[in-house]
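What follows is a set of notes on a single structure, which appears directly below.
Shown here: the complex without one of its protein chains, the others still in place.
Now for subunit A:
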Amino acid sequence: MKISGYQLFWLIFTMIFGMTAIFTVSPAVFLAKQDTWISIIVATLIGLFLTFVAVKLSLLYPEQTFIEYSQTILGKWLGKILLIPYFLMWISVTGIILREYADFVFISLFSSTPLWMIILIMLGAVVYVTCTGGLKSIGRCGEIIGPISAIGCLLIFIFSVKDWNWLRILPVYANTGFLPIVKGSFIPASFLAESFMVVMLIAFMSNPRRAMLSSLAGVAAASVAVLAMTVIVILVFGPNLPAKFIYPLYSVVTYISVMEFIQNVDVLAVLLWIIGIFIKLSLYFFITSYGTAQLFRIKRWKRAVWLIAPIVFVISLLPRNTNDTMDYARFWLAAVFPVNLIGIPLLLWMIGTIRQKNRAH
């Protein structure tokens, strides 16, 4: 189970871009209006910094996964206690993403198909890819699917050119101000920071030295794509409407009409979403299963898949409606983001660096 730097790049790009573009534009525009593009740039900087920390942390022990080196750094018991919030986060977010995916597909494509069926088909694909080759298969999927996602992004960009009105993005800064722009950047940043999962992936890299470049490039490329989508949404819908749409990017895509000929290309947005979700789910699913196996010292980690899959399935059925999954996104921003994605990694990195220096002396 080895992945290359190139594969890591596409994995990170695909998993971050799809979700962030469809899910975070609406709340960001709600706060930052026509200056959301500045928010996205701020979010990109936050995301890049957190990715840098995560990669640096992993490179302290490039042969070990997060599960192992957190125990190496903090000692056996403290390390295990530290892992509890991560397992909670990984399991819950896998279930919630599955549900968000199902809700979106339900409303845009299959409004008569039972929700559990949509979830089950996706879960089947995820379990299959994880079981057959683990990270190796996911990496190869990313290599093929990632460029498709990038092309889809490019197509949305080109098709919507006709409906752009540059005046809609003006005036810059005057209508919002510093605080709304920074506040608006937190939600996109909390999604971009999911690149934190590299802490579990770098141990599988054939050449860990390339991890830093691949991860940062992946986050940067995804951020640029998200930025482009955000600008498109504002140029087409103006500063007030996007905040009211649940999926503004999807609505922009339904609005596309090129020469009265290319119309109703909603499938494009659904495609971006589904493939992004697939990669993201597979990665989270793999990390959770592999991590569980490592934590409980299960020899054959694939057995853990059959433990995690039912739990994830049940969690995905728990939310009563889309508002519940939105609440989870708020919880993610308020608790998971500062603790799991900023606080603990920074702490671990500092302690780990100090310990390694001490050992060197």
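One rule holds for everything that comes next: contacts are C-beta pairs under 8 Å (C-beta built on N, C-alpha and C of every residue); 3 or more make two chains touch, one makes a residue touch a chain; residues count from 1.
Everything that follows uses one rule, which is that contacts and distances are computed from a predicted model.
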Record-based protein name (UniProt) of the chain missing from this complex, from "DNA ligase-associated DEXH box helicase", "Membrane protein", "Phosphopantetheine-binding protein" or "Ger(X)C family spore germination protein": "Ger(X)C family spore germination protein"
Options A:L241, A:L295, A:L333 or A:L346, residue touching the unrepresented chain: A:L241
Interface residues of subunit A (partner: the chain not displayed): 107-108, 110-113, 117, 121, 124, 128, 132, 163, 165, 167-168, 170-171, 174-175, 237-241, 244-245, 251, 254-255, 257, 263-264
